[in-house]
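A single protein chain has been omitted; all remaining protein chains appear in their positions.
Now for subunit A:
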Amino acid sequence: PPSPQTRAARVRVGKGDKPVTYEQAHAPHYIAHRKGWLSLHTGNLAEEPGAAERAVEDAFLRRFFYGTFPGILADEIVLKRRANLLVVCLVLARGLPPSKLYFLVGYAETLLSHFYKCPVRLELQTVPAKVVYKYL
């Protein structure tokens, strides 16, 4: 069991007023037990190439979406790679009117597909507010 001094990807217990999502509440040793993976690709499998390229792409995509949907992202984005197709699954809070959301979705899809030279598909879900798992 990990020592109580580890601080990786853990939200420390506080007064009880900090809302925390399911993703943030669980520590990394719960991956594959209570958590799933945020980015699914074959780069990290044994004897498969391309792990570093996928990691760089993931980092870029997370910053890109953090910027194109300022303040509206409810949770971390989930990236799925199926044979050259990149599927980005977002959960957004309802801060913008739908017409603006459609424009942002189209802009993101075309820009990323031209940049990465592969089809990019965005799958959105809007949620009234951030889904809180517990308060720490």
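Quick note on the criterion: contacts are C-beta pairs under 8 Å (C-beta built on N, C-alpha and C of every residue); 3 or more make two chains touch, one makes a residue touch a chain; residues count from 1.
The rule is simple: contacts and distances are computed from a predicted model.
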Protein name (UniProt record) of the chain left out of view, among "18S rRNA (guanine-N(7))-methyltransferase", "Dihydropyrimidinase-related protein 2", "Small ribosomal subunit protein uS10m" or "Glyoxylate/hydroxypyruvate reductase HPR3-like": "Small ribosomal subunit protein uS10m"
Touching residue (missing chain; options A:11, A:40 or A:93): A:40
Residues of subunit A (touch criterion as defined above) contacting the omitted chain: 8, 32, 37, 40-42, 44-46, 48, 80-83, 87
